[in-house]
Structure formats: structure tokens, C-alpha cells
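Every protein chain but one is kept in place in this view of the complex.
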Amino acid sequence: MRSLIGAKQQKWLLLAPALTVLALISFVPFVQTLWLSFSDSEISALPTVVSFIGLENYIYALTDPDFIDSLGRTLYFTFVSVGAEVILGVAVALLLNQQFKGRTLMRALIILPWAIPTIVNAVTWRLIYNPEYGALNSLLMQLGIIGEYQSWLGNPDVAMNMVILADVWKNFPLVAYVALAALQTVPMDMLNAARLEGANAWRRFFKITLPWIIGPLLVIIVLRSVEAFRVFDIIYVMTRGGPANQTKTASFYVYQEYFSYLRSGSGSSYAIIVALISIILIFGYYKAAKRQNGSL
Amino acid sequence: MHSTIKRPRHLSCLLYASLTLLAFFVLAPVLWLLLMSLSSPTDLTKVPLQWIPSQWDFSRYALLLDWQNGSGKRFLAAMLNSLIIATSASFIALVAGVLAAYAFSRRNASMLLMFAFLATIMMPPITYILPLYSAFSELGILNTKVSLIICYSAMLIPFAIWLMKTNIDVLPEEIEHAAMIEGAGTIYTLRKVVLPIILPAIGATAMLSFLTAWDEFFYALIFSSDLSAKTIPVAIADFSAGRVTDFGVIASVGVLASVPPVLIALFFQRFIVSGLVGGSVKG
Partner (left out) sequence: MKLKKIALTSAAFALASVMHTTALAETTLKALFMSQAAYSETDVKSMTAAFEKSNPDVKVNLEFVPYDALHSKIVAASGAGSQGYDVVLFDVIWPAEFAKRGFLLDVSDRIPSDYSEQIFQGAWTTVEYAGKRYGMPWILDTKYLFYNKEMLSKAGISNPPKTWDEMLQQSKIIKDKGIVKYPMVWNWSQSEGMICDYTTIMSSMGGEFFVDGKPAFNTGGAVRALEYMRGSLDDGLSNPSSREFSEEDVRRVFSNGEAAFALNWTYMNALANDPKESKIAGKVGIAPAPGSAGISTASAVNGSMGLGIPSGSAHPDEAWAFISHLTKQGTQEQFSKLSLPIWKKSYTVPAVTNGQQDLVAAAKESIAVMYPRPLVKSYAEISDILQLRIHEVLLGKNDAQSALDAASKKVARIR
């Protein structure tokens, strides 16, 4: 009974540590950012008057065609890398769910890319793509696939995809692991029954396996999408946004407004736009998941 | 569990071919990084490349692992800082996360608050840097490990709560009730009843947190200024921004910086699966 009486106080006691840290580190700056996004605040060591300017920052950002382009690119990065991670991850999980010699070793091996720090990953792929001495050029040349060395990160038509490849390499293992775990829970009898009814492997996968593992996959898709939409570090190291802006994602604009142009008000509005789109993305996934579950 | 039907020959071939391809895709970049760190500078600038080093060169590792040497000291100090910071932040995030998750799962804490927690990680982290910089400078904790531990905890907590919550949600409440009726307090119940069951989830969260904290670059770049707080990603950026013509140096820094997270990942890998999936699998 004691626990029921104290439930209310207990709730807050349990929340206290998380609340304290987040209130200090995240909420206060969050609210501050929200307010700044409607102001003309700038970074200055001189006393300045900050005034409320309504939606002006948002209008400025959303009428900048370069920023709109960057939003498109960020969505491209998000969908293509997360999409590739999911397809590759599920395929690998199906593969590792088979019985073969050395399965345990193979399962341990694929965690490797994911454990490599982002910065190391970015630096490694940069070296691999190096136009003069890179491994990719040398390999493709020796295999006779290319006739001369290419400038992978300098070519506006492929640079983004090369960055995506590096990102997929690092992040697909997590998806594979989740998918593998989910596969263990697919009821064998359902699969066997379908097999007896003459459903081919393809059909069995889409009708039984996939719906069964989509729930756990969705968790990881949301997680990866939020991360991918804020992507900064890997691009900062690999291309700095070039060539000709082709890898300049939305986070770069936040960075640029704050740290290059010193407009904290405007920078805040860019940040809020990025956060809002993330939330819309998640909401979209959530809706999709609901529909998926409803049809089951 | 698995059907032991004998596989037709052509499927076997396909299976092993795919496995070989997968192994190549996963291992090639890592192996290349390793090879670069052990090749002589001249091998690395040959066209086409000298894949297998003409002579093995361990000098960069000797340099980096020597505390007496300038760059060795920079590197090892950053390694140590990263270890301390990532471990402490993960620990704080776990404790705060489990407690808060329990409040959300079992004490009806408002979901609105949960969303508020999660909303903080949707923001590009760059946004928080300037307000935090002024706050830390007023507290006099700029360029300390403490400031980074606090930042990273804040970054990790929402995620930890979410993972823990999905795992606690699916537990049958009856066991906890039984314990409480016998007079056990909440903390005791949490520790003795709930924790043992969600141990895999805790393992998974610990690992994810550690790797995220180990990875973080931008806060560390701005908030730290010398060996007392510089972390390994910042050290890597320093090494690759400096005047190095030798790719091997950068490669060996990368290899060494990957050792702790790889060990952690290998050790905890069996937890990831049940921890991440535990809450969301039906049945």
C-alpha cells in the first residue's frame, strides 16, 4: 500500500536525475533557441538590443533556394542511406540466419564497422577515395573497371553517394543485428505451413517474415533517420559540403549561421526547421507503422 | 529452431558466395586502414598501390604509444580522457534512464514529458554549443572532463529512457506487485526484481551510449582546449589537420582509436539484439 500512497512523489523522485540534467543542459538552451529564432539576435561582445522580429528569420531561410536545395539533399541522404541500411541489413540478417560453418564468427565480424568511430570512418573512406593514391582508384583500375583515376569526392554527381556509401558501411550492422534478432521470433510453424501451401521463398518473406519483423525494424529506422537528418560530422570531415554544395546538408546551414555569420537568431530558426522536419519524419513513420499493424 | 533440410548444391554455392562478398565488404576498409598504418610512406604513394607492404613499418605505433614522446602523449591523454568521459556519461545516462523509464512505465509520468525529452535530441547539437559555452565558463568548468560528461549525459539520457521504457513496458507487472505487497520499496523492487530481467537491455543501452559518447566530435572540439579534456575524435582531427604528408600516421591513429569501441562492441554484442528488440517484438 505504501507504494501507492507515495506514487506521485515517487514519480518525481524517479524523474529527478534525468530532469535535472536535461533541464540544465537541454531545456534551457532549447527554450532560448526557440525565442531567439524569432529575434534578430547576433553574437557580439558589445551591448546590443535584441528585438522580436516575428517570422522574418523563417521567411528568410525558406525563401533561400540554396537552403531549400540543402533540405532536399538532406532528405536524399536520409532516405538513401537509411533505405540502403535497411535493405542491406535485412538481407545480411537473412543470410546470417542460415546454417553454415563459421556463423558465430561471421556474426561477430559484422559488428566491426559499427564500432569504428565516425571520425575514423570518415577519415578512412577519405583515404580510400583519395584521387591520387586511394585504394578505390587502384583497385578499380587493376580490375580494369576504370581507365583512369577518378576524383570521387570532387565529382558533384557522385560525391554525395560516396559519402552515403561510407555512412551505410558504418551503420548497416546495427540494422542487421536488430533484424537478426527479430527473425528469431518469426514462428517456424507459420513459415512451414506456407511452404506446404506452395508459397515460394519470396512470397513467404513478404507475407510472413517482413510483417513480423517490421516493428523492431521501425524502431531502428526512426533512430537512424533522426541521426541521418542531422548529419554533420562525417560530411564535415569528408567534404566540408563541397563540391559546389553537393554534400552541404541542413546542419551546415545551422553551423554556418551561428559560427560563420554570427547570427544566433537566424541560426536558431534553421535549427528549429531541422528539428521540425525530424519530428514530421518520425510522425510519418509512426503513421506508417500503425497502418501496417492495422492490416495484420 | 532451424530446419535441417539439406540445401541443394546451387543454393549452397550462392550462400557461400554471398558470405564471401559480405566479408569482403565489411573487412576490406578495416584491413586497408590496418595495412596503411603498417606500410612505408613510399608504398602508400605508389600508383597503382603496393597492397602488401614491401616492408612492415611499426614506427608510428611506437611513436603513438610512447608517453614520453610529444604526439604519443597527446594521443594517449586523449584516449584516457575519452575512456573516462564515455564511461562516466554512459553510467549517468543508465542510472537516470532506468529511474525515469520506471516512472514513465509504472508511475504514469506524463507522456508529454517523454516527448519533451525526446524532442531535445531532434535539435542539431550545434544549437546548444553557445549557450552551454557561456554557462560552463560562468561555472568555471570549461575545458574539463566534467563539462563534457554533463553534455554527453544530456545527449544520452533521452535515448536511454526510451530504450528502457520499451523494455520495462512489456514486463508483467504482477511480479513487482508481489514484491511491493511484501513491503519492498520501489528502489529495492527496481534493483532486485526489474533490473535482473532487463539486464540485456541495460547492456545494449550501455554499449550504444558508450559508442555515441566515444564518437562525439563537435562539443569536444569547442569545449576542450588542452590535454586535460581533449577527446580522441578531436585528437584525430588535430592529427589529420596538421602537416602530415604520411597517411600512415593518420591510419594508425584511427586504428588505435577504434580499439576500445571495438572491444566493447564485441563484448556486448549479444546484448544488443535482445536489448533493442526486447520491447518491440510481439509474442
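When the chains are written out, they are named A and B in that same order, and each has its own residue count from 1.
By definition in this document, a residue touches a chain if its C-beta (ideal position, glycine included) is under 8 Å from a C-beta of that chain, and two chains touch if they have at least 3 such contacts.
Note that the coordinates shown come from a computational prediction; the quantities given were computed from them, not determined experimentally.
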item: Left-out chain, listing which of the shown chains it touches; value: A, B
item: From B:Leu64, B:Leu130 or B:Ile232, residue that would touch the chain that is not displayed; value: B:Leu130
item: Contact residue for the chain not shown (choose from B:Ala116, B:Val170 or B:Ile222); value: B:Ile222
item: Touch criterion as defined above, residue of A:Val92, A:Leu153 or A:Ile220 at the omitted chain; value: A:Leu153
item: Contact footprint on chain B, counting only the chain that is left out; value: 45, 129-130, 133-134, 137-138, 140, 142, 221-222, 225-226, 237-238, 241-245
item: Residue numbers in chain A that touch the chain omitted from display; value: 42-46, 60, 64, 66, 131-132, 149, 151, 153-156, 239-245, 256, 258-263, 266
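Please note the rule applied: only the chains that are shown with their structure count from here on.
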item: CA centroid of chain A to CA centroid of chain B, Å; value: 15
item: Of all residues in chain B, those that touch chain A in their complex; value: 1-4, 15-16, 18-19, 22-23, 25-27, 29-30, 32-33, 36, 44-49, 51, 92, 95-97, 99-100, 102-103, 107-109, 113, 116-117, 119-132, 135, 150-151, 153-154, 157-159, 161, 166, 180, 183, 185-186, 211, 214-215, 217-218, 232-233, 236-237, 240, 247, 250-251, 254, 257-258, 261-262, 264-266, 269, 272-274, 276-277, 280-283
item: Chain A residues touching chain B - in the complex, by the definition given at the top; value: 2-3, 6-7, 10-12, 14-19, 21-22, 24-30, 32-33, 43, 92, 95, 97-100, 106-120, 123-125, 127-128, 130, 132-133, 135, 138, 141-142, 149, 169, 173-174, 177-178, 180-182, 185, 187-188, 192, 215-216, 218-220, 223, 226, 230, 232-233, 236-237, 250-251, 254-255, 258-259, 264, 267-268, 271-272, 274-275, 278-279
